[in-house]
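One protein chain is absent from this view; the other protein chains keep their places.
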Amino acid sequence: MEEFSAFRLERVDKVAHVIINRPEKINAMNAEFWQEIRSLFHWADQERSVRAVVLSGAGPHFSSGIDLSLLGETAGQLGRDVGRNSELLRSKILELQSSFNAVDQCRKPVLAAIQGYCLGGAVDLIAACDMRYATAGAQFALKEIDLGMVADLGSLQRLPHLIGEGMLRELAYTGRSFSGEEAYSMGLLNRIYATAEQMMEDVFSLAHTIAAKSPLAIRGTKTMIGYMRDHRVDEGLDYIATWNAAMLQSTDLRIALAAQMSRQTPEFPD
Amino acid sequence: MEEFSAFRLERVDKVAHVIINRPEKINAMNAEFWQEIRSLFHWADQERSVRAVVLSGAGPHFSSGIDLSLLGETAGQLGRDVGRNSELLRSKILELQSSFNAVDQCRKPVLAAIQGYCLGGAVDLIAACDMRYATAGAQFALKEIDLGMVADLGSLQRLPHLIGEGMLRELAYTGRSFSGEEAYSMGLLNRIYATAEQMMEDVFSLAHTIAAKSPLAIRGTKTMIGYMRDHRVDEGLDYIATWNAAMLQSTDLRIALAAQMSRQTPEFPD
Amino acid sequence: MEEFSAFRLERVDKVAHVIINRPEKINAMNAEFWQEIRSLFHWADQERSVRAVVLSGAGPHFSSGIDLSLLGETAGQLGRDVGRNSELLRSKILELQSSFNAVDQCRKPVLAAIQGYCLGGAVDLIAACDMRYATAGAQFALKEIDLGMVADLGSLQRLPHLIGEGMLRELAYTGRSFSGEEAYSMGLLNRIYATAEQMMEDVFSLAHTIAAKSPLAIRGTKTMIGYMRDHRVDEGLDYIATWNAAMLQSTDLRIALAAQMSRQTPEFPD
Amino acid sequence: MEEFSAFRLERVDKVAHVIINRPEKINAMNAEFWQEIRSLFHWADQERSVRAVVLSGAGPHFSSGIDLSLLGETAGQLGRDVGRNSELLRSKILELQSSFNAVDQCRKPVLAAIQGYCLGGAVDLIAACDMRYATAGAQFALKEIDLGMVADLGSLQRLPHLIGEGMLRELAYTGRSFSGEEAYSMGLLNRIYATAEQMMEDVFSLAHTIAAKSPLAIRGTKTMIGYMRDHRVDEGLDYIATWNAAMLQSTDLRIALAAQMSRQTPEFPD
Amino acid sequence: MEEFSAFRLERVDKVAHVIINRPEKINAMNAEFWQEIRSLFHWADQERSVRAVVLSGAGPHFSSGIDLSLLGETAGQLGRDVGRNSELLRSKILELQSSFNAVDQCRKPVLAAIQGYCLGGAVDLIAACDMRYATAGAQFALKEIDLGMVADLGSLQRLPHLIGEGMLRELAYTGRSFSGEEAYSMGLLNRIYATAEQMMEDVFSLAHTIAAKSPLAIRGTKTMIGYMRDHRVDEGLDYIATWNAAMLQSTDLRIALAAQMSRQTPEFPD
Partner (left out) sequence: MEEFSAFRLERVDKVAHVIINRPEKINAMNAEFWQEIRSLFHWADQERSVRAVVLSGAGPHFSSGIDLSLLGETAGQLGRDVGRNSELLRSKILELQSSFNAVDQCRKPVLAAIQGYCLGGAVDLIAACDMRYATAGAQFALKEIDLGMVADLGSLQRLPHLIGEGMLRELAYTGRSFSGEEAYSMGLLNRIYATAEQMMEDVFSLAHTIAAKSPLAIRGTKTMIGYMRDHRVDEGLDYIATWNAAMLQSTDLRIALAAQMSRQTPEFPD
């Protein structure tokens, strides 16, 4: 792995810990952030020894969202033709989206651990993770409306699958802050914690549990749940039958079964 | 705007207040209701100075649903040929549905404020609004089952996006009453209040907050969230990128940014 | 009706009570189970005098899921060609799925009453029911991950419509147990009870309520809600308009209306 | 029916003949055209005595497409904010599209009879008709590319269902002319004729044949074929089964059957 | 295999020949027909030694479509309640459709060989086959319109994938006859022949060619082409990748490769 400027990467056994590492800027997402997060999650997707990923922010905050200087930079590239500007902007947005798609499509589960601010683009980011854990006092907001724009990095697309549509509309129209507690009660978070320490401990414990499972089965389960966001029930049933036609011939089933019989912990190859 | 017989329309700055105004009939939805609601929301959609809509019922109740005399009237139009009757009924249903589609497709956010009865067709109506607020003691029911019919005005179509499918089935099969409190806990409501006064105050406060945002961004956000009810995540990402290709060139972004820098409240043109 | 070895069938007026009846095996799903459940629900679908179905498990537990001996049997049928094995496995999975599809597609509402263990395949089963009721102390788990495989009998396909996607991912990746209480708070259950007796009483009371409604309207409502899992809002509105074009000409509406006028309980033909 | 400035309307028994009537302008589509065509086809849809529609152009040409002065007019309404301009343009395009949607959604079959020029917007128009008949020497072109724009009034959306995708791409990218003969060989036309007289005679003969069929069955058939453009085969089968559940109880079947037995021509009520 | 009354079944090596066998009734589709065709194609689907199916009609005609006495029978089952009649009719239609779905979903290719009349329901039937071959003088018609009804057995659903939409509309609205020659030129047929003998010879030659290919690959190819009728290109690419993940490990590839190297004819197991 190359060096990173906006991130720090740590390995804890089979769990990769990806840390947004610009605490002095409240982990704002600058140009390097968008490049590096794509590389990091492509790597996590491909590297067989990684079985689960924890994503967190260095310092007291998770992230304040997109770095405003980045918007300014893009504005600077615009010319006089509205049509060509549109083409440029459309391709820029698609490019930024692809950075969070890399998180969504990483075949290993991604657990977000959130404390402090989680604003604007940071909400788009955690919506692309598999699960979300936060401190009760964490502070969330869909801030894009206060920039005079429609959020375009995934929160409006992915949140309807996580929180009630009525609440999503209120949050998106008003841009108001909401706490970890409220986020939990609306289904955005899997669990809340009194302190960041308790959260990190529990999240890593979960990540290690997942890392000990059959990696084939975990990757297949993530693929399947992602598939269901966009398909009918009958399509999903047909797809998993086709998928498992091959996968049920894997040795992982035999390893799992043998371990259950002998009441031992199974060991699955990467 | 023309005169209304089933409604009253009030303007509070940039917020339109649409009031169902047949309190002596528990705001039952008669023939005029179905015509007028369409006109009202088409107007709210087109009138640039309207930025948000509050929908409420005059008197102690929100609405008891469709006026049974209306059903009788339609029954009277049926002839002897089952086929032609079917064609007539199908077009009548589509016409009634289009009245609530006008609420759903109005590009300005619609906040429903509900007290007392909210029964049958009234549940179809609030399901077409953006957000729902009610008194804890409000009383809801999907009454259509007790008329020996399948609900056909939107509740079965839109509620799966708001409340759990298991609960929807129970409510639709039994037609049982449920309170504002229960409605809130199942995700139908954004918030509940002890009294109707507190509710109206809070709902108008929210509506004014929304009315102060960039109207371009609000309209785009509503379009986008509606789009996601019916589309895949990747389709949604592509669509918003295409949308924002133009909209990010709007002056509203500059106004928003300038206001943030100077810590002043931005003023957006209609 | 033929005899059953894995089930017991009881009739209580217009409610059919389908009981998984292998308590000595914790109601594990053996070869007979998969055949018989299909017959039972085809029968319940066709038999006009059945208006609602209660599904429960004999003894202290609902069901421990698929009988492992069944997996062994299938493994024994595999040959040396990976391709033909895949074809065989795919068709086996589709066949097992069709057993639970029979529950899902039965036109009469199915209420699951759950106590004790509800593990693996049993979660797939209750996900195919209309509503779910359980004791607070019932114990649930998506166990497939611990067999080294992706769940392929419907839970990953149907649960996203019942519980939050974030929670589903945690449960599917870790295979951890969760109680009736937690299941209720995440929306999987409609209600929880202190004891199994209270549960059965309430579930049967609900089932009888449903059985007293217009059976035409109940069947249509179930069809419509199932339709919405897989279709756009506008498709659903068009479909119900086409459906009701015929159904609003049924005598059940007149029976319902007459009963309301006379404040008597309506009696609907099967 | 009101008066028309861009059209002339004639009735021939149960066939409505809609004629674009600006021959001095090669039947270019001006502001009135777009309003009137919507009214005309709404009327044809609702008027029960109309059973089929023939659409043609007065003079030697069918139509040269959108009137360029209309584009200029819209350009004149644009202001300085790109965002608000976009919103205005988007709603203008949707409005123009809705004029041709009225042709597509008119429940009575529409037969286009084409001679001379059929250019740009005229191709969008005939793509919204049910069938297309032309003289061998008629001249077609997707001209939008030569205005520096993407065609946005339906040809790119509807032609893939009529002609091969490879040929569509060539025609759309080059904007080149093609004759009635070539149009016929690529599947755009149902038939070609040596002279306009022969064409009109044959087209009216077809229209009268259609007008003599059961109007219920014709309207249902058109609805069904339109439905299939946008749905899966299994969805289509389910939809027609739901549709015919009512329609097979119509008296038109008995009339048709009786006529067949007695070898007489059936007479169907409107 | 049981005995058949409406069909005759012959085996020619690995090709099954299914013959509609009521020549004295122009092979009209009576009650037995609809039952038996389902059994026959379920059998052909399951019987491993069958690799391809030829479907033809005994005597001078392929089939005159549904037996009108069958319609009369259904009419006789209708009662007085329009609603319950609708439910009955809907389920009858779905049942008839499922007979032709059995042809469509049979995993072995089905080649229709057509001479003489091929009318009404017979067009629905051949639309469910893989390929269609006919004599130049065969006579086709979508006759349902002349029964005062919308065709509901598959032709309107499946023909848009075979012939141009414009031509389909003309044929469905007018019910007019068209010859084998015209059917070929509009893409309904793969080939036409001067005589029935030449046709049968060529069709069996094709069927034997297909029967000699890898049966795994043939079944997969049919599944894939059927899948594409109802899915996006990207969904199809993902599905075949998942399918082939297992199938490329089959021994059939090695057999095929070895045969190519040695320039011998490969022999694939069933």
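By letter and in written order, the chains are A, B, C, D and E; residue numbering begins at 1 in each of them.
Here, a contact is a pair of C-beta atoms (placed from the backbone, for glycine too) under 8 Å apart; a residue touches a chain by one contact, two chains touch by 3 or more.
Owing to the predicted nature of the structure, the values given are computational and were not obtained by experimental measurement.
Trainee: Considering the complete complex, identify which of E:Q105, E:S179 or E:Q249 is in touch with the unshown chain.
Mentor: For the chain that is not drawn, the touching residue is E:Q249.
Trainee: Touching the left-out chain: which of A:R8, A:H42 or A:R84?
Mentor: Considering the complete complex, A:R84 is the one touching the chain left out.
Trainee: Tell me which residue among D:L9, D:L89, D:A136 or D:M200 touches the hidden chain in the full complex.
Mentor: Missing-chain contact among the listed residues: D:L89.
Trainee: Which listed residue, D:Q35, D:Q97, D:S177 or D:Q198, touches the chain dropped from view?
Mentor: D:Q97
Trainee: For chain E, which residues lie in contact with the unshown chain of the complex?
Mentor: Spelled out for chain E, the touching residues are 109, 130-132, 161-163, 187-190, 206, 209-210, 213-214, 216-218, 220-222, 224-225, 228-229, 232-234, 236-238, 240-250, 252-257, 260, 266, 268.
Trainee: Against the chain that's been left off, what residues of chain B make contact? List them.
Mentor: Answer for chain B: residues 239, 242-243, 245-246, 249 touch the chain left out.
Trainee: What residues on chain A make contact with the chain left out of this view?
Mentor: 80-84, 86-87, 216, 219, 246-247, 249-252, 269
The rule we apply is simple: only the chains that are shown with their structure count from here on.
Trainee: State the pair with the higher C-beta contact count; candidates are A-C and C-E.
Mentor: A-C
Trainee: So how far apart, in whole Å, are chain B and chain D when each is placed at the average of its C-alpha atoms?
Mentor: That pair's centroid distance is 35 Å.
Trainee: Hey, what residues on chain E touch two or more of the other chains?
Mentor: 82, 86-87, 246, 249
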